[in-house]
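Note that one protein chain is taken out, while the other chains of the complex remain in position.
Coming up: chain A.
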Amino acid sequence: MRPDARPGWRLLAALATRDLWHDRKVSLCIVASLVAVIAPLLLLFGLKHGVVSQLRGELLDDPRNLEIRLLGNHDLDRAWFARLAAQPGVGFVMPLTRSLNAQADLMVDNQRFVADAEVIPSGPGDPLLGAHLTPPDGDRVLLSASAARKLEASGGERLRLLVLRKLDGNSERGQREVTVAGVLPETAFPRPALLVSLDLLVAMEDFRDGFAVPALGFASGRPAPPRERYARARVYANGLDAVAPVAGWLEGERIETSTRLREIESVKAVDRVLGLIFAVIAWTAAIGCVASLAGAFLANIDRKRRDLALLRLLGFRRAAVGAYVVVQAVLLTCLAFGVGYAAYLAGSTVFNRALGANLAADAFVCRLENLHILLAFASALLIASLVAALGGYRAIHIQPAESLRDL
């Protein structure tokens, strides 16, 4: 008996493909007009994304851009530090002593000597450490790159930490042997500095305040009381966008700060301006693309009226004829996106070769993430399908009788 089967998708797609191939000149024109929109937009967005992420990357590479420096000395207790650490956007908090007490002389021998190096307390999560260095602990300290250069010291070397104080009219020199556990990268900190554990820094301040500090070789005198309050703090945001809110919170605590917000803002401004330029161009191109696609698809459907009517006559349902038109649009768009993507790859290689020469090895002038490509592909398909659906709506109203008569 006669099967009740209806024409399947595969047959429909096969017919649509053969139709496009038969009509390849017109198909090529439609593909070319799509490529003419897709490729420049990909390149433009690639450039915008490449430039902005390059600038952001440079900002992020320098931990100072994440730092919120507290100006002046304050009276900050443990509870305050706990509240600060609980603020959203705070990446790293470390108590700090009064600024004059956070200095020390470093000496390997008489020739290798650094006076008044900054002593910075550090701990796990310190942005200065980057991803690889382990935080200082006890006698193990870290040197900034410039301090290491002056001391000609590298990892494993032992050096002396010297702290001077005047007590009852006598100059006294506290000292301690420490081991260089590592050296910070050049970009992390420009001046000579020593990264130590907070305990060591507190011991130095106690020593200068006249207490007995066995760790620096002075066991006589009054022992220092347990430390509850600090004059300052090292504060880092966990991202560029968090710098302003954290600084704002500190202002609310009546603590003046200094940040690199201006640099961050300028990158954001570049992002905004490029984003606006990109959006205007993209919308203009997309509207032009939709208009040209609509024209091409609708004209194509008028041209193929008889064929579409014939498909209806042969028993293709209305929806199938509408789908036929949409399938053709989708096929053309896939092809156009493929070609457009290839053009983008070629163009971005040119950009990266010609303009990226003075950038670091892993830097890009023009780049897109896979997600961007996917999104671009999806929106191209969506636009083409919508336009084709308009044409499909026209196509389903073609009467099968049109194929019988010579109109």
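Couple of notes before you dig in:
Heads up, the rule we're going with is that contacts are C-beta pairs under 8 Å (C-beta built on N, C-alpha and C of every residue); 3 or more make two chains touch, one makes a residue touch a chain; residues count from 1.
One rule holds in what follows: contacts and distances are computed from a predicted model.
Chosen from "peptidoglycan glycosyltransferase", "RNA polymerase subunit sigma-24", "Putative ABC transport system ATP-binding protein" or "Cobalamin-dependent protein", the protein name that UniProt gives for the omitted chain reads "Putative ABC transport system ATP-binding protein". Only one of the listed residues, A:Arg229, A:Arg272, A:Arg317 or A:Arg353, touches the absent chain: A:Arg317.
Summary of contacts with the chain left out: across A:Leu100, A:Ala115 or A:Ala401, the touching residue is A:Ala401. Seen from chain A, the chain kept out of the figure touches residues 1-8, 11, 15, 18-19, 21-23, 306-307, 310-319, 399-401, 403-406.
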